[in-house]
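Heads up, one of the protein chains got dropped from this complex, but the rest are sitting where they should.
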Amino acid sequence: MSGDRDLAAEFRAGNVRGLARAISLVEQRDPTVRHLLEELRDGLRRPRVLGFTGAPGTGKSTLVDALVGLLRGRDQKVAVVAVDPNSPFSGGAILGDRIRMQRHALDGGVYIRSMGARGHLGGLSAASREAIRLLGAFGFDYVLLETVGVGQSELEVAAVADTTVVVLTPGQGDSVQMLKAGIMEIADVFAVNKADLPGAQKVVQEIRSMLNMGPKLAWKPPIVMTVAARAEGLEELLEAVERHQQHLETTGEAAERAAERLKDEAADLVGEWARRQARKLLDDDAELSRRLLDDRVPYAAAEEILTTEGESLVPRAARSRHKMKSR
Amino acid sequence: MRREDGVETSTISGIPVDPVYTAEATRDLPDELPGEFPYTRGIHKSGYRGRLWTMRQFSGFATARETNARYHYLLKNGQTGLSVAFDMPTLMGQDSDAPTSRGEIGHCGVAIDSLADMETLLDGIPLDKVTTSMTINSPAAILLAMYLVVAEKQGVPWTQVGGTLQNDILKEYIAQKEYIFPPQPSMRLVIDSIEFCAREVPRWNTVSISGYHIREAGSTAAQELAFTLADGFAYVDACLERGMQIDEFAPRLSFFFDAHIDFFEEIAKFRAARRIWARHMRERYGAQNPRSLQLRFHTQTAGVSLTAQQPELNIARTAVEALAAVLGGTQSLHTNAMDEVLALPTDKSARIALRTQQMLAYESGAANTVDPLGGSYFMESLTKRMEEEAEAYFERISEYGGVIRAIEAGFFQKEIADASFRYQTELEHKRRVIVGVNDFVTDDEEPIEILRISPQAEQEQVDRVREVRRKRDQARCTRALESLRKAAQSPDENLMPHIVEAVRAYATEGEIMGTMVDVFGLYTERAII
Partner (left out) sequence: MSAVQAKPLRIVLAKVGLDGHDRGVKVVARALRDAGFEVIYTGLRQTPAMVVEAALQEDAQVIGLSLHSGAHMTLFPAVIEELKKRQAGDITVFGGGIIPDDDIAELKKLGVAEIFTPGAPLEEIVTWLRKRFPDG
């Protein structure tokens, strides 16, 4: 079955399976996705993208679920992309975030997609950027990205979200750890969830003092207390998020970020495509591959690949010299 | 450690076992007699000489009418206690005409939708003479209310009504997963029923704190022991918080354990359970009444140990497990039928299961001596080990801030999933053998006869509940549900009287549950795999 034309038709017809397949292609970095996205170009519009991250057990999924409810009440179409870690041994994954969102399972205005954090050629950022583009084209007003804040994936996801919400919770000592682990830098809004538990105020204090210790920023991340399980504090949370988005608009940061993102994306693609070609060349060209093995270091072979007719794409400082300078 | 043939020498739960035990193991063992604190050796001085364990076979069929006929048959044949198994929709608090009840009605037990079904179920059964055990949890308060209203209609005062309600919601979150509300309101409902019975139905055993389902979900013996007792302490704490006195409710708490196939480990588990409970009740809670200290328990042989392959072997497995329960001093026992792994038991397989108990009681001599393994080097060492493992778990649970917090953090669920995966892996590598499954396999399995439920029974039940709704005094029913809703909204009010009134007005189980769901919300657990 040949894919992209049927896929575009299915996608346009609003068939959820078309969307789901397209996202799979994006995850697999299938080059044919280009044709689909270029075909859809006129219909592209960027949804609002909110990232949610926090340690396991902070109630992220419940919070996301509750927000979906709130946004649906405002007649917004919402997509959720939930990222879970893969097994370092097998590469497989158990993705279980849908469980908390099952009440939206049959709501046509909600789409939920689970992703493994690893296994994305070109990285999770690249896959999520493309997925967001597809979700926007499909008509979603909001994309909520959820990641477990224990590794690299939350940083990658924060890079593509307009607003990143860091979720903390009293007890278990995870809050302080999270703050130390550099999560601080990516937070645009803090949600202190399970705020009905003792110690919630203490978490708020901790965040506040951490914020005060850092440099003065144009945007000071607000701290919102929520009890997601009882849908409390959600309006306030959404309001904080909206304020942040307004801030991005009025300061021009939104446009700036969008431009940066697109540049990054183009550069990433160059890297990705070039890498594929290079690898293929090294596999196919026995002569080149022999020289590489003889050389025992990769530089000369890389330079050879990136140089045609005297024109080289190798950074100046890395280019070969006629004589090695000895110290 | 493995044997020469590659099979693990540790217990089925992974506790290492020495090739031989010596007097070293019992050197510091204090002299202890059955019927004396801390009751390691049993709660009765005379063991089964005074009174045999109760042979309580759990049963329930499609409709209330068929089950009632079975009860009359059993009572005529000398059984004095009934045990009710409910179908899945009843267990999940929904009516038979709910869309998701389709295909489930009457499959695993009897369908009860309203007082009308309970009247049929208990028709002609004198509730002042017969005690009934009801295996139900999330909607337990509603089924208890139905039972009490039937008694009322028979003219039997509640003070003369006796029976047992499983009503153990905590293990639902931990293992069996038949929860409906979040843990806090669920706990409130359990404590409401304990408080109500302490006042109005003093002969009722309000909670049967269950390890059975924890074990069946794949836990180890030590986890079953520790998590069950931890649940018990959590109920005690909640009752005390409500302002009740320890000796007022503790004598009515009872336990329900699994008897798995690892013979010695199981006996050690039962012995350790009694000792731990007695010690904590006296030292931690200051209980005075001996009945508060004595852990009484029902046992069921392990459903998970049954195999669909060569099912006749299940008769032998069940006999070994039942013997462990008897030597461990159980108060009552259910032996599984050999085909229970496939469906509801047939008459023949159910009879063999009961006969197995009778053989143990009358032929084997096992009933003649109390705690016959007491003082055995191996048994005492294993009992102590069980106790230590349980105490270590209590520590970890308290680090989470108690059972409910540990549930919310997924602690129990993760421990059980890990244990069950470890065991499965051992089976895959044949480091454990299940005869007929991963070794000693026969190719020509004979199909065994299976009891099936007719689809007509489903439709009849659906029609019945609809008819109840048509015929009842709707205004009274609406009023009763409204007052229940209000009571649910005020945390200090006991919900039992309101549920009883709703039952009297023929509100259905699904309607009563639904009213509480409106106030309490639904619970979903996060994925703990």
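Chains: A and B, in written order; residue numbering restarts at 1 for each.
Here, a residue touches a chain if its C-beta (ideal position, glycine included) is under 8 Å from a C-beta of that chain, and two chains touch if they have at least 3 such contacts.
The structure displayed is predicted, hence computed values, not measured ones.
Hidden chain, full complex: it touches shown chains A, B. Shown as candidates are B:240, B:434 or B:517; the residue that touches the absent chain is B:434.
In the complete assembly, the contact with the undisplayed chain comes from B:307, out of B:307, B:346 or B:478. Remark: the omitted chain is touched by one listed residue; of B:92, B:333 or B:462 this is B:92. Of the candidate positions B:177, B:284 or B:486, contact with the hidden chain is made by B:177. Against the chain not displayed here, chain B makes contact via residues 88-89, 91-92, 99-104, 107-108, 172, 176-178, 216-218, 304, 307-309, 341-343, 416-417, 420-421, 424, 427-428, 434, 437-438, 447, 450, 453, 524-525, 527, 529.
Against the chain not displayed here, chain A makes contact via residues 16-17, 20-21, 23-24, 28-29, 86-96, 98-99, 102, 105-106, 111-114, 116, 118-119, 121.
To be clear about the criterion, only the chains that are shown with their structure count from here on.
For the pair chain A and chain B, the distance between mean C-alpha positions equals 47 Å. Those residues of chain A that touch chain B in the shared complex are 57, 61-62, 94, 96-97, 99-100, 102, 171-172, 229-230.
Residues of chain B touching chain A in their complex: 182, 401, 405, 408-410, 521, 524-527, 529.
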